[in-house]
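Removed from the display is one protein chain of the complex; every other protein chain stays in position.
Right after this comes subunit A.
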Amino acid sequence: MSALLWALVAVPLVSGALLLAAGRAADRLAPGTGLAAATAGTGLAVAAAFRQPETAAPFLDGLPVRLAVDGLSGLLAVTVTGATLAVLLHSAAGSGAGEARARFFGLMLLFSGSMLVTVTAATLPVLLLGWEVMGATSWALIGYRWRDPERARAAGTAFLTTRAADLGLYLAAGAALAGGGNPALSLAGLSAAREPWLSFVTAGVVVAALGKSAQLPLSFWLSKAMLGPSPVSALLHSAAMVVAGAYLLLRTGPLPAASGWGDDVVAWTGAATALSLGLVAVAQSDLKQLLAASTCAQTGFMVLAAGAGARTGGVLQLIAHAAAKSLLFLVAGSWLSALGTQRLRELRGAARHSPAAGAAFTVAALTLAGLAPLSLWAAKDLLLAGALRTGPWLYAAGLAAAVLSAVYSAKALWFVWRPPVPRPGARPVPGGAVASLVPQALACLALTPLAFPPLLDRVARVLGSPGEPAPRPWEFALSAGLALTAAALTWARSARPLPLPGAVATGLAEWLFLERAAGRLLVGPVLRLAAAAAAFDDRVLDRAVDTAATAALRCARWTDRVAERSVDAAVTAVAAGTRALGRRARRPQTGQLHQYLIQAVAAFALLAAVLVLVR
């Protein structure tokens, strides 16, 4: 049993590391190895989801490595491995011979392996392990084409932003230990901590999750992450990295609620992100940027679900979104390499250029729009039912965000289904790349029944969250009707931009200026502080030491000049005095006997006098 679980995480991690270590020499083997590992991983994940193994190994003092697969982890593991397989199939069909394929496939495997560690982790240290490695591999993947300074910078932005949020997990670990009741730091026991540590743990976990999931106000890194290769975006936005934060919140469900304030913060951050990033998505003129903003918005629904206690809805949203979004990014990538652009205006008629890819894109975009009877429609209503129980305003915000999804999806569709423009340099989309999209398109359709009884009850049982509110029929009808109306209106208005004041429109197109704000408010001051610290180091601390040394030297010179000379003068004076005395002492030595006699008499007289006086 435990071998299964170790194999599940080890297969992608080890094969990925080996590919990376082999380097360019393994370029020809890389697609095959990557696909083999991804296939094996999918099989292992399915097996693990059914058998639900657990395993442990000693790691730190009292903090073992514990991996466990329960219903939630099992579904996530299957999603992760499935999405990895789909993305790798697509990249194997599409990647050129000159590419550094060993590096690409190796990093993709590491990336997906670390996501698997994250979703199977049963304790906080292990989760953090997978969590941070995932961040680092995303850096390497976004900066895959490292010769371009822009991409290198984007990779740094993504890693630093997510790591800033990750600090929350480091602090949460320490606070959970200090809070007591959970010496092994298991994820399930995080809410056992005493106050005030409980709030500390909650804050740490929530911040880390929101950062990883690109929620407000840290959404901007996802816009930059678009500069990575399209297959990277397809995986990063669907089943790894971005959804890791939502997963963490769904996993630690009782924790935010236990603190008394966490669930509201989580739910409303999710709703606010879904709304505002939905508006951002509507305002984009670049397909990949539109999709990226929609990822933030759709992940916002999952976060909302976690905050509203609608675990089943959140998980179904996650899985359905993974299928739709990976497909959308893969097609966008295919169009980018076939037509040389990702700007919506220039993508007119792209769907007609390669009808099969266009059809797949349409299915996924309609799913994203939340149209009935596609899977995201049902999943979203499931989680909005939880929001309705929490409060009508949360439900209204969620519904408004759902309408925005319909608007931006219809906008993308409108452009790609325009009559084609002549494209002299266009290349066809390779057939293998299109074929690999079929399972994801099917998943977009096939997941819908899971949101309805009787399958819904089974899913809820697997996830260990029975008794969550199910939507009433009017809720399903309302959301389907709203989505359809919004999509139809957008289509009818020829996807013209919303009539907004110039400043607002620019703000939305520029992702609410979040990155500029982070640069102004954080990065700039830190860099200035660093420069000041360096100047302080050189001008004050180091100079103080040098001054001390100089002072010692000056003291030595003073000793040499003043003290040494005066001592020497004293010695010379003593010598001179002695010499003078000696000269005087020579005076009596005349060599004449009578004088000696007188001296002797005088001396004896003196002696006698002394004797007499002393006695």
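Brief remarks follow.
What we mean here is this: contacts are C-beta pairs under 8 Å (C-beta built on N, C-alpha and C of every residue); 3 or more make two chains touch, one makes a residue touch a chain; residues count from 1.
Please note the rule applied: contacts and distances are computed from a predicted model.
One subunit of the complex is not drawn; among "Two-component response regulator", "NADH-quinone oxidoreductase subunit M", "ABC transporter permease" or "Hydantoinase B/oxoprolinase family protein", its UniProt record names it "NADH-quinone oxidoreductase subunit M". Only one residue in the set A:35, A:56, A:136 or A:257 touches the chain that does not appear here, and it is A:136. Residue A:59 is the one among A:59, A:452, A:491 or A:513 that touches the chain not shown. Interface note for the absent chain: among A:3, A:442, A:530 or A:562, the touching residue is A:530. Considering A:6, A:170 or A:452, the position touching the chain not shown turns out to be A:170 (whole complex).
For subunit A, the list of residues touching the undisplayed chain reads 23-24, 58-63, 125, 128-130, 132-133, 136, 139-140, 143, 146-149, 152-153, 155-156, 159-160, 163-164, 167, 170-171, 173-175, 177-178, 180, 183, 185, 200, 526-527, 529-531, 533-534, 537, 541-542, 545, 549.
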